[in-house]
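With one protein chain removed, the remaining protein chains of the complex are shown where they sit.
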Amino acid sequence: MSVNPERLKKDFPIFSNNPDLIYLDNAATTQKPSSVIRAVSDYYATINSNVHRGVYKISEEATEMYEGSRKKVSEFIGAREPAEIVFLRNTTEAINLLSYTLGRKLKKGDEVLLTEMEHHSNLVPWYFLREAGIVIKFAKMKADFTLDYEDFQDKLNTRTVIASFTEVSNVLGTINDVRELSNMCRENSTISIVDAAQSVPHMSVDVRAIGCDFLAFSGHKMLAPAGIGVLYGRKDLLDRMHPFLGGGEMIGEVDYNGATYADVPWKFEAGTQNVEGAVGLSAAIDYLKSIGMDSVREHERSMIDHIFKIMDTIGDLRQFGPMDSGKRGGVFSFNIGDVKPFDLLNQSNTKFAISHSIHPHDLAAFLDRNNIAVRSGHHCAMPLMGRMGVSSTARVSPYIYNDERELDLFFDALSNCRKEMAR
Amino acid sequence: MSVNPERLKKDFPIFSNNPDLIYLDNAATTQKPSSVIRAVSDYYATINSNVHRGVYKISEEATEMYEGSRKKVSEFIGAREPAEIVFLRNTTEAINLLSYTLGRKLKKGDEVLLTEMEHHSNLVPWYFLREAGIVIKFAKMKADFTLDYEDFQDKLNTRTVIASFTEVSNVLGTINDVRELSNMCRENSTISIVDAAQSVPHMSVDVRAIGCDFLAFSGHKMLAPAGIGVLYGRKDLLDRMHPFLGGGEMIGEVDYNGATYADVPWKFEAGTQNVEGAVGLSAAIDYLKSIGMDSVREHERSMIDHIFKIMDTIGDLRQFGPMDSGKRGGVFSFNIGDVKPFDLLNQSNTKFAISHSIHPHDLAAFLDRNNIAVRSGHHCAMPLMGRMGVSSTARVSPYIYNDERELDLFFDALSNCRKEMAR
Amino acid sequence: MNDEVYTEILLDHYRSPRNYGSVENPSAQITEHNPLCGDTVHFSLKVEGGKIVDIKFVGQGCSISQGAASILTELVKGKSVAEVQAITDADFLKILGIRLGPNREKCALLSLNALKKAISTKNV
Partner (left out) sequence: MNDEVYTEILLDHYRSPRNYGSVENPSAQITEHNPLCGDTVHFSLKVEGGKIVDIKFVGQGCSISQGAASILTELVKGKSVAEVQAITDADFLKILGIRLGPNREKCALLSLNALKKAISTKNV
């Protein structure tokens, strides 16, 4: 079954309210279909209550929904059992949970291996460990914007306790072979963590096929509400980990001298949880499954192919990412002309440092006048921007409700923008 | 203006859908008025997008709503400026943020002062610090279920770096004079933290009048969605603190060697935030303000007074909490007969250890058959249960949509339960 | 109370628990708590030739947790360790004859889980 964006669009109230909106910032966050919005409202209107502890009807029902959502997520990504699914706020919290809890066991000189194409959320939590003498290494990106697997392998050594890498780059679209990387990790007895924020929403992901130890993603990037995210973890590893947040719901017994902890996954879910978020995520998964993740992936690939076909009509366009849509998710970063990083010494040398390139911010502001929403900036990947030799880029990231017509309108507007900025 | 529960009830769809539901578990979580549900749905249907970074219209609007909600919260609790308001998931996360970040500076032998009546969320995060040799002390509860202020003062010493205490006990209803406690802390140069999970939803709270350094509460206990909570912190303290979660949005600049951090409050808001939660919280505050927090408080006090008037009609009822409704929030914990903690040695000595008391779980299950939702268990305060000499209690916690008629029905059902259990 | 929720049998076991107390010189014993509500059961038992020849319990908690513990002692006495390990949650809930939500189910299953844990230790 192939995706029919025009039909799907009708499921999203934001597009009825803004019929002209061309929303192309889906790598940041996605729109919500009525079924998700309704699932949340219905929850409020029927069984809203605290889960796990109430012995009254609505609490039992809410608990069933919450744990049912966990089961649905676990099946969606091929986990062995629901206990391997921890509900958190987002990918960022999931990676912090790992850096804090796994970080407890690391010693001075131990290494964490990342890649050069990580999002800040898969960088900064690890940087915190530097204070304890942990060494952070980065597997290199190659000139064609793909990962250098040999460099990754070379940098895996006896001190590499953890490796954490993105499945799809939110800037380049590059799809990393996380199965291969997890494999290298396993052979090196290194804990493998997959940042799946840009993959789970866009393609079929199976944690057992990947063979990773942990994997994280966010609901809001896959049609679900914000405030709900997922950490998948191998049960035996989760069992052995120290809890992250302490508080209600995550305990076994507490007295004034100490506490024991609940079983996994509840050990990691302290305090009142975002039940409506989990309910919304469950509805979002239903919606995506009704389309089929392979169809979602095919649609995005066709969007990228369409972009490849017309992008050369725009003079001075520079794109950043692999030129094979089979190895690239639905993300297209580009600039018009050179958008160099700031360099005080070189900047001072010329009176004409502000070149005739169009800054991505100006571009996005211009497109906005045409009701086209694209992202501009460093995309929470400043180090990667440095490697790419730019200060920022513009980024287009289509999803199931976008179609070729919208991409054409986007390129038309881009071309108009160049004309206007050149006057 | 006094609260009109019958009229207010019409604003809550759950009561139209379950006209017979008598919901008395508001200390756990509250129901949501249509205005809150609508605020969230409308957000999805009009401007749903990523905040802070988009230069397109809906993102600018969403940012305005998100930061507008921060401003509303800051005014609601009397903060000096919106920058003192950090959005988090809930009270639990707020206290963990503090225990992790402030905990970095503590040394072996330093002390954290709590009280005997704290929720697990204000215990376990501090217990984690014991591994580093931090000493946790507890100010005693007196026989009348109020805090022993002298004991608190006595236990504040030169090693007491942090004190964290609840404003209203979720078990006893006891209202602690947090202004007085914060005062003692200030004079001792001790950082003061108020767990306001049970106060902000129920009475007027002013952080400057209290004079505390930090204060935390949860949206879901005050008509707002789950997944959104608040940490108030004095700006100068927040400025000096290490970040908690690392990732997108909380950074200044990042390269492969390190990172600088954003200004407060964004420094503490890593990753994509729960914007719809903040929008819902803003609508909930509007709703509460339209009633008036003093009226909310007066209503709950009258509910407790009503309970006091009829509770003696139930034989063997034991209540736990101060008998002055002026010093007690809208929380009523009780048992029918003795519900002793388990004690292996004594338990083994008798064949009749199961007495004719009614276990709170059985009570709650019986009440549920009458559509009355009450909580039973340890209320995430196991150590306090120990001090009270019980394994668990039943708890009734009315809110703005409850009235005396419902309390009467509750006591009728309680009386029937005794008759049935006695047969 | 109501048959929908509690069967008469369960209530009877709650009111007059069978096998209440402790076995002397037990082959295994265990105390388990339901972290969700504080229900507690303690089992002590004697295993001979792979069979549970004696078992007693003490406990504290709601009618479901305590009634179920009492019913369980009667159920397993004389059964082999392997037979007990084979009893599923669903089996036991059927025997109890009650339908419960996920929260209250934990009360009902506390004793079965405790017992299985006790007999899975090396020494029995």
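By letter and in written order, the chains are A, B and C; residue numbering begins at 1 in each of them.
Here, a residue touches a chain if its C-beta (ideal position, glycine included) is under 8 Å from a C-beta of that chain, and two chains touch if they have at least 3 such contacts.
None of the values given here were measured: they were computed from a predicted structure.
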Self-check item: Contacts of the hidden chain among displayed chains
Solution: A, B
Quiz item: So which of B:59, B:146 or B:192 would be touching the chain we can't see?
Solution: B:59
Practice problem: Sort through B:42, B:67, B:148 or B:298 and give me the one touching the missing partner chain. | Solution: B:67
Quiz item: Which of these touches the unseen chain: A:122, A:160, A:218 or A:391?
Solution: A:391
Quiz prompt | Touch list for chain A against the chain that is not drawn | solution = 340-342, 344, 347-348, 351, 353-354, 359-362, 365-366, 369, 376-378, 382, 385, 391-392, 420-421
Exercise. Extract the touching residues of chain B with respect to the undisplayed chain.
Key: 51-55, 57, 59-61, 63-64, 67, 251-253, 262
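The criterion applied here is as follows: only the chains that are shown with their structure count from here on.
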Quiz item: Roughly how far is chain B from chain C, going centre to centre by Cα mean, in whole Å?
Solution: 36
Self-check item: Residues of chain C touching at least two other chains
Solution: 33, 36-37, 104
Quiz item: Which chain B residues sit where two or more other chains touch them?
Solution: 361, 365, 376-377, 382
